[in-house]
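What you see is the complex with one protein chain gone and the rest in place.
Per-chain numbering from 1; labels A and B assigned in written order.
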């Protein structure tokens, strides 16, 4: 069975979203298959983050359906979808700044365990919890920073922590909203390596402006312009597509 | 690092040791007033600690926390009016009433956030207040005098000044320890995490609502227990226990001591009550001084007493 024949992990069916007169999502249909990284690119304000919001459940679409792992999750809340295996990183860093790096990841691990109505055992000396969390820190190369207050990390490190938190939830699909935005070259490279190594296990919908990262990682690319998907296909086809070059890059480009 | 460890463990320990020695001091100097005053302070400290649990860790600015003092007190007072003095009946009942009130009002209030939450808890507090003022069978506006104190399995422990003090002290210590342990548990992490970034919590699959509600009910129940003690201490219950000024004062105690540490709330309760006692010794219009003082504390005294002790 090749990747392209595998059942999709995520299927968007005709999503629409308007803010007043502004139609930010226009009849968007898209699939993410198991084992692939599907990149979503598009100019600023195209509606990428809004789309991620609808998939994760924080924004309600006006119409359309979201099928995740074979189940229509359109009516579920954010937390419910997350528990079903939708992991997410935010474009605007959303970590818990007063917690340590390890605690940030441990909280995501603990969320996966089901309810958190455990009142008496001290979480910081819960070896089992911490060891599981450390695996993810190791994965993204942040072990040395485990004890640091997350708010004190550099911007690039916070972006990496975002990804570690999303990973720690043990997702069946990750929605990554510009994970490399504002990271230094070293962190970008680290993230590319990490994501590349994971994609067989965890399919991803990746929003990214860094084209070199996109072309290194993506199996398929969709291009969103003014809320509409104008092209979708293999990276090579997208690179050559004249409509994409026109709409997205104004003609001249090094795509 | 050293000093932080010291203030986190040493300070509360020292605080409880000092509090445990109060009856000794009162005995040696034959100062009954100090003992009675300290008893009152500790009862408020229990309430303040419970409020700090939801305010400092869960960012729930409850402006109706005094309602639980009143509900707990009325449960004991009304039972006494019907000649039920057994603490093993009245105390659990007081706590159950408060738990129920917290569950219902919390379930509604916690659907909202921010300033809505402040106003709604305030409004529910007023609801409890006005309800008791209209209880004409139990004194209405004037309150209800209890002709005695609760009975603990025939021991009479509620009646002795010193023994009652140690009961209150024990409740404070137990509340503090239980809540402190909880703040460090997985449950506590969820509360604190939700305070820092709710969207992040939901994205990892945790809906903070149930956890907040649990904390809210727990805090209300502990405050109700304090209310039951208050009824015994004053041998009187009245709607004034739950006036919204009282709720405001409780928040002041928490902030004054330094919120989000639990023992800060104890310090705050002590400081507030001593300040009130001292200022009102000078003038009956002590609020004329305290009002501006409060404004200054809010504007310039971040971190409260604990912040000052740490010498940030």
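The working rule: contacts are C-beta pairs under 8 Å (C-beta built on N, C-alpha and C of every residue); 3 or more make two chains touch, one makes a residue touch a chain.
As a working rule, contacts and distances are computed from a predicted model.
A.B. asks: Since a chain is absent, check the UniProt entry for it and pick the matching name: "Dihydroxyacetone kinase subunit L", "Amino acid/amide ABC transporter membrane protein 1 (HAAT family)", "Ring-1,2-phenylacetyl-CoA epoxidase subunit PaaC" or "Transport permease protein".
C.D. replies: "Amino acid/amide ABC transporter membrane protein 1 (HAAT family)"
A.B. asks: What are the shown chains that the omitted chain is in contact with?
C.D. replies: Contacts of the unshown chain, counting the full complex: B.
A.B. asks: Among B:122, B:204 or B:219, choose the residue that contacts the chain missing from this document, as touch is defined above.
C.D. replies: From the options B:122, B:204 or B:219, the contact with the absent chain belongs to B:122.
A.B. asks: In the complete assembly, which of B:135, B:181, B:199 or B:309 touches the absent chain?
C.D. replies: Of the listed residues, the one touching the omitted chain is B:135.
A.B. asks: Residue-wise, where is chain B in contact with the chain that is not depicted?
C.D. replies: Interface residues of chain B facing the absent chain: 55, 61, 63, 105, 108, 111-116, 118-120, 122-124, 126-127, 130-131, 133-137, 244-245, 248, 251-252, 255, 285, 287-288, 290-295, 298-299.
Note that in this section only the chains that are shown with their structure count from here on.
A.B. asks: Averaged over CA atoms, how far is the centre of chain A from the centre of chain B? Could you give it in whole Å?
C.D. replies: Result: the chain centres lie 44 Å from each other.
A.B. asks: Per the contact definition, I'd like the list of chain A residues that touch chain B in the complex.
C.D. replies: Of all residues in chain A, those touching chain B are 56, 58, 77-80, 82-83, 87-88, 90, 94-99, 103, 106-108, 110-112, 116-124, 126, 129, 165-166, 168-169.
A.B. asks: Provide the residue numbers of chain B that touch chain A in the complex, in ascending order.
C.D. replies: Against chain A, the touching part of chain B is residues 181-182, 184-190, 192-193, 196-197, 199-207, 211, 214.
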